[in-house]
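Only one protein chain is missing from this complex, and each of the others stays in its spot.
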Amino acid sequence: MIRNNDVKMVPLPSNAIVPERDVDKPPVLSVHQLGIDFGGLTAVDNFNFIMGRTEIGGLIGPNGAGKTTVFNLLTNVYQPTRGTILLDGVNTSGKSVSQVSRMGIARTFQNIRLFDRMSVIDNVKIGLHNRYDSNLLSSVLHTPGYFRHEKQADEKAMELLSFFDMQDYAQHDAGSLPYGAQRRIEIVRALATEPKVLLLDEPAAGMNPSETEELAENIRRIRDTFGIAIVLIEHDMNLVMGVCEGIAVLNYGRIIAKGTPDEIKSNPDVIEAYLGKQEDR
Amino acid sequence: MKKKIVFKEKYISYLIIVVMFAAAVVMIRTGTASRKLQSWLVPICINIILAVSLNLTVGFLGELTLGHAGFMSVGAYAGCIFSQAVQNVMPAAVRFPLAILVGGLSAALFSVIIGVPVLRLKGDYLAIVTLAFGEIVKSIIINLNITGGAAGLRGTPQDSNYIWAFALTLVTVVVITNLTESGQGRAIKAIRDNRIAAEASGIDVTYYRLMAFVIAAFFAGVAGVLYGHNYSITSAGTFDYNKSIEILVLVVLGGLGSIRGSIIAATLLYILPEVLRDLQDYRMIIYSVVLILIMIINSSEQFSSVKELLDIRKAFRKLFSEKQKGEALNDQE
Partner (left out) sequence: MDFLSTLISGLSLGSIYALIALGYTMVYGIAKMLNFAHGDIIMVAAFTVYVFATVLKLPAAATIPLAVLFCMLLGVTIERIAYKPLRKAPPLSVLITAIGVSYFLQNLALLIFGSNQKSFPKIINIPALKLGQLTIKGESIATLSVSIVIMLALTLFISRSKMGKAMRAVSEDKEAAELMGINVNQTISVTFAIGSALAVAAGVFYGATYNFIGPYTGSMPGIKAFVAAVFGGIGSIPGAMLGGILLGVIENLSKAYISTELSDAIVFAVLIIILYVKPTGLLGRKTNEKV
């Protein structure tokens, strides 16, 4: 515990690139030497990453580069073989997936994972669960306290849904909604956990250009409204270059380049990684 | 709009039980209920409690467990032994509610002991382990002296009656309905729909799985106490895996996650074989064929039109919400 507190005091490393506005504050997420092996096969290695408190970061790379694995490591779905993850200075090692969520890392999934048979508002209320929960006895007895909690959760959920203009969908079954709406609900549900860091795994997959445009706008709006850091994995380069302030490029489980969008665009290693991928086709 | 429907459905469940109780009272008071009919009342209530509580694990949590009868027998024996011990000390009106608590809590305690190691397992593995647990309980009870061994336990005061039975049924239905629509119930359903997403949303999966498992076991124990105090003899053989499967069939036929469905299935499937008693030799065959046919009609695509015909509720809803649905679809475009 004492060590964790010590870490909290550590300022940003001098070589870290974060937006100007975050420079004076300790990083919200700092990842050191992270790596994982699957049965002797190294999937991610030597992954170092720092996120400013309100930064929008991008994680890009060819298919199979290990991007989603990084998200799974950050959320403790996989236990890392080596390295540390400090969330707001606190080591997340050994914590369960749900504990990490409560500590402040929220995520969406590449293949949408909603609670299909539950209504949209109930999906969001799952995200709110740890903040507006009443105890078992009052739930079972439906005491006034229970109704008060439910009302608060309802209001909060509607407020969050209205952020994406989705109040009207509140009572629909989540599984019955169109793809784009489902992606938005997943983001709302993640936001409901009041995260410090939001991880978006290919949020633009399957979207048309105008929807992607809207998504870019929404990502910035989330950052400005909630004041949180956002990391996105994305293949849509226009989106990544448009909204991200810092980008890390992953290939074969290692970071091959880090920098601003402009730096990444002109980086020869990155170009090779992507052209190589085209040759494979 | 939708919210209102949810509330209505919940009250229909309560209403069914209250109406059944009222009908029973009227028939018994006016003397129109035959002895046979009267003897059905407590077993029907036991069936409902078992089905509704198992629905919590199978329907709402989405985990197949085949040990419900095991918890029922733990409750039955704990309650019966308690009642026998205090038979001369307390009047029935004090003794029985305490026996109910003793039985329910014993079953719940057992479910914690078994649940902590076992709930790491999923799917078929969980099913087989819970089945194994039920069989172990049965073997142990048969081998103990305090339980009366293989001959069964005699001399329990017959404190069960239909009033207690209906009251406990109503309590079970209210508690489980309230639970499923509360935050805890949402967490349980979320685990069913997508465990990984639930975890990532901060839901402590182990805790809520155990919670559903333990609450279901508690009510199975309560049903066991009712059972043990309704008959002159309680024998462990009654609570084997076949009993667990019988309860599972009620839950699946009534509809996973439908409490009202469980109530109806539990009632009808008790009455049906009783009514078919004249057909003695054929009734179980008819029952099994009906079971297979219902499953095939319910789940196969070829019969979807038949299914729609049979699903009156859906038809009604369709009739009333046609217009609304159209609007919603337009929204999505």
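Chains: A and B, in written order; residue numbering restarts at 1 for each.
The rule we apply is simple: a residue touches a chain if its C-beta (ideal position, glycine included) is under 8 Å from a C-beta of that chain, and two chains touch if they have at least 3 such contacts.
Quantities reported herein were computed from a predicted structural model and do not represent experimental measurements.
Undergrad: If the hidden chain were put back, which of B:118, B:165 or B:212 would touch it?
TA: B:118
Undergrad: Which one, B:132, B:210 or B:276, makes contact with the chain that was left out?
TA: Touches the omitted chain: B:132.
Undergrad: Check the options A:68, A:84 or A:99 and report the residue that touches the missing chain.
TA: Of all options in A:68, A:84 or A:99, contact with the hidden chain holds for A:68.
Undergrad: Just checking the interface: what residues of chain B touch the absent partner chain?
TA: For chain B, the residues touching the absent chain are 58, 64, 117-118, 120-121, 123-125, 127-129, 131-133, 135-136, 139-140, 142-143, 150, 196, 241-242, 245, 248-249, 252-253, 256, 281-282, 284-285, 287-289, 291-292, 295-296, 298-303.
One rule holds in what follows: only the chains that are shown with their structure count from here on.
Undergrad: Give, as an integer number of Å, the spacing between the C-alpha centres of chain B and chain A.
TA: Comparing mean C-alpha positions, chain B is 41 Å from chain A.
Undergrad: Within their complex, state which residues of chain A touch chain B.
TA: 75, 77, 96-98, 101-102, 106-107, 109, 113-119, 122-123, 125-127, 129-130, 132-134, 136, 139-142, 146, 149-150, 153, 168-169, 171-172, 177-178, 181, 189-190, 192-193
Undergrad: For chain B, which residues are in contact with chain A within the complex?
TA: For chain B paired with chain A, touching residues are 1-3, 175, 178-179, 182-187, 189-190, 192-194, 196-205, 211, 257, 328, 331-332.
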